[in-house]
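All protein chains of the complex are present and in place, except for one that has been dropped.
Chain naming follows the written order as A, B and C, and within any one chain the residues start at number 1.
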């Protein structure tokens, strides 16, 4: 096994990875910006090294500094976590060229799935359903009108290089199309330096359902079941759960097998996630694949008992998967609430000094957080300060457990979204599992 | 279901019970001494009521005050937790006479198992092996010599009313017997107001293995597997794990079935624990039954997924068990470390103000604790301040997880046994599972 | 500095996080120190009330301060020695044992606290005047909870 791993990230995911390494007996190197000298990942790692100034571009996105840090500390591998350089094909390549193992998929896989069009093409070949629409760049309004008429309104325009909602426009009628088409291209250029957009059928009130994949470097691929991440605000997930409350066993099997086939088709290894839209009539459509570990991976760990980070590390080292599909047993139900340092109503970020910190405890409660009492939440980085995860026999019990855990959770000195999550856990529709990606907008919160 | 329960306890177990009630939608009443006005159980319960002065005898052992508190708050049932009045048959009776449900076994079960001799007789009838020796009081030294000669030295003298090591004497030769016999009787009288002692075969280097039982009021009894609690200091458990690392499946089946039969034989209901000694040759002998939930119940919850406190409440309400034996599946391995506010070497209690508190988190880590930053650990009560429980796929992984969690755990301002547990997790014999109840004495810690 | 100023001063200080205050001039000298105990309560208070702003939290805290029975305005309190139900009368028909303004002798019964069907007579420890009755008839009381505000005679 590796003797030393560098973690090219910060916050709770850096801590998550350091914990996995400690349990595997692997030494850890934390990298940090000048602003993160007191961060928990910096303190808990066996070694820590400052790589640059507070802005991510000068530290956590600074490939040269990170590679150099790995070299001077004699690390053998780099775990990128999520965000920052996690889905940067070039970084994966640079690592390998420098003789460092990138703990993630191949640069090739990242590149294919990072390009919407190439991604859709590759999964379509594997027989995975996608939303009707173009796979390629739509150059002109005329072309756009033709396609829209063909697949029928409403349609959605998306940036080929896009993600996170930027450059996305829903069009309900031919009249509205020209303006929105232009806006979408403009946003795409602004956000990604590439104006190319494509058009597909817009699926109304869909659920966001994603399948967790694990593949090794020997061609074995399994799934760890699905997650439902329909509670989103502006395409940002806030609450995730597993399993999806509305999937029939037959549909689950079909969906998960689709995901495994798509992964096999591109020779995918490491952890990955296939995101799907599930419509009211139980049709599912492939959206995109995330070629990294995700924020919400813990809910899958809770119901399967599989330590996804440890598996990523073993896979990167070249070990064959320790599980076959039949070994994966789903047990109970898990929910994750992302607790952000934000106004619980307006969601405006609220960095500042934590004054009083007391996490909940007891049966079925898991906390992944890198904050502590008197820690200063920095404005430079993500506003998520804690993930509160619960596990119970049933979804109903899990919701009650989450509610009581939220009641116990104390984060003083800054505003957090704890109160928001308390409202959701008490929401009738959520309790009944009757939600879709438009749930929060309709709720007006 | 009950609408309101009074918790006649304090500390982490009171919090544990309040959490279970909140998840069941049951209102809670905390009782507290004047010294516990700021205790977490007092703060987190829906209602709290002061029942007397700091000394337990005037508060947590004050039956009248507790019953009266239940009456004025209109509670329907009382959960006694462990310790205090949990195994007091009279209290169980008083509750029932006052129309309050005692969340535990019948007064009769408590009485039978509270009396060593009656307990041994009843389980023997059920075919459970006990250590060769007398079942009855041994009145004279002559009688003691006769019995010792008959069952062979070494023998152990125990108080019939005893427990926790008081009034226990190991005798290796006839010469030593007269003095130790007298001492044992003197200690027994001093500790329990009853000088009666009995004699049994002393089993050398045994493991302490106990079976968790759940029974309902309809005659159904199941077991939740066993726990190994061999890491003890002066008969006080410090580390518990489940399952027992050395039991063969066949032996496990035999042991657990024995326990179930013994429980059935006395019509036992609620949660209970049968404690056995397991010798080097895999012979097991019944020691005693604890007619309450135990400190170490979480390790069983982690590997079975059964919420033992919730089951106690459902059983007390009269519901039939929700599980059959075949539903109980053991998953992975769990370890609990009892963290006490004591000197980690001398084990002298060290009460005082907590100055800095940060519990560990992440996958497979559970904390049951009622302390918080700036909380003052009181000298009047038990010195246990936190239970750190981990769960993992294998015992080896669980030990590594416990080690890294202990490394993260910060309790400032007072001495704790965290350092002691770190030493044990690094101990070769412990890692290999090669321990017995004499382990710590031999370790000289 | 008259009593009003002092009261105001005390408020200013207790509303702040000041632990010690000293002031001196030719006519007077003032020295205020706040107890560690109190400070500790304040440090933890935000944390805990944040945890659960319980109605119970307040009364629960009362006994802690009860031992110091003296109240600023020179009055003292008679507290409940047991948990139970507070009764002002020996029976529904009977008159209350005491009213505001009543003068009671040491050893005189001022109320009953019922616990487990037993009616415990609560007596005054010293001769005093009832200034205020702090609990309603037939309401639950906890250990150490103040029942009457009295002025020693």
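Convention: contacts are C-beta pairs under 8 Å (C-beta built on N, C-alpha and C of every residue); 3 or more make two chains touch, one makes a residue touch a chain.
All of these numbers come straight from a predicted model, not from anything done at the bench.
S.K.: With the missing chain put back, one of A:13, A:26, A:51 or A:262 would touch it. Which one?
M.R.: Residue touching the chain left out of view: A:51.
S.K.: Looking beyond the chains shown, say which of B:74, B:96, B:150 or B:355 touches the absent one.
M.R.: Only one listed residue reaches the unshown chain, and that is B:355.
S.K.: Considering the whole complex, which of A:67, A:262 or A:295 touches the chain not shown?
M.R.: Final answer for the missing-chain contact: A:67.
S.K.: Give me the chain A residues in contact with the hidden chain, please.
M.R.: Listed in rising order, the touching residues are 30, 32, 34, 37-38, 40, 42-53, 59, 64-65, 67-69, 71-73, 98, 355, 372-374.
S.K.: Residue by residue, what part of chain C touches the chain that was omitted?
M.R.: Residues in contact with the chain left out: 1, 5, 8-9, 12-13, 16-26, 34, 39, 42-43.
Here, only the chains that are shown with their structure count from here on.
S.K.: Distance from the CA centroid of chain A to that of chain C, rounded to the nearest Å?
M.R.: 56
S.K.: How many angstrom between the C-alpha centroids of chain B and chain A?
M.R.: Here the centre of chain B sits 43 Å away from the centre of chain A.
S.K.: Mind pulling the chain B residues that touch 2 or more other chains?
M.R.: Residues 44, 372-373 of chain B each touch two or more of the other chains.
S.K.: Name the residues of chain C that each touch 2 or more other chains.
M.R.: In chain C, residues 47, 51-52 touch at least two other chains, as defined above.
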